[in-house]
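Every protein chain but one is kept in place in this view of the complex.
Let's look at chain A:
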Amino acid sequence: MAGKPMLHYFNGRGRMESTRWLLAAAGVEFEEKFLESPEDLKKLVNEEGSLMFQQVPMVEIDGMKLVQTRAILNYIATKYNLYGKDIKERALIDMYIEGVADLGEMILLLPVAPPGEKDAKLALIKEKTTNRYFPAFEKVLKSHGQDYLVGNKLSRADIHLVELIYYVEELDPSLIANFPLLKALKARVSSLSTVKKFLQPGSQRKPPLDQKTLEQAKKIFK
């Protein structure tokens, strides 16, 4: 029997959180080894064959040491049938998740923005959410009237988007007000038994970055 996937990262969301969400939603149990110091990262870097580009995230799964967030997510999504049924569905899923990733990247980097730029960056995030990304996804759901973004079936696109919606709401709960179909998608995905479990306290879902974790991450990744 294959061992559980092992996630190597620091104890925070960062670039590993989308992988945690996807594994959890797929009902896959996983283990985590947390980097806590620059020495921990150095040790992993010096371990032959562990970190292809000397970076984390890294996920040990099925005898491989996968790096690069998208490669990791693509593998998991394919393995657990969350990546559409044919090339055209995959193209739609890819477009949607890349849009999610673009907005997600802005939110991810907000804590490390220079202090003078934080307000402007937050305003830009809100503007893009309201005028670019949420309308695009609301329109997709409206156009086919189905429960999920692609192929009338749960896919990684729904999981990544709902994860993003949670982060947007942490920044400003009012932003989703005018998007009823997105609200419904969030409720629907959140009530799936695997996702519901992940959303409960005590799961491996990570909280918003606090000052202490941010400082730790800065030390590890400087």
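Definition applied: contacts are C-beta pairs under 8 Å (C-beta built on N, C-alpha and C of every residue); 3 or more make two chains touch, one makes a residue touch a chain; residues count from 1.
Basically, contacts and distances are computed from a predicted model.
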Per UniProt, the name of the complex member that is left out, chosen from "glutathione transferase", "Actin-related protein 2/3 complex subunit 5", "Interleukin-6 receptor subunit beta" or "Transcription factor IIIB 50 kDa subunit": "glutathione transferase"
Contact residue for the chain not shown (choose from A:D94, A:D147 or A:D172): A:D94
Residue touching the undisplayed chain, where the options are A:T78, A:N152 or A:S191: A:T78
For chain A, residues in touch with the removed chain: 52-54, 64, 66-71, 74-75, 78-79, 87-88, 90-91, 94-95, 98-99, 102, 132-133, 136
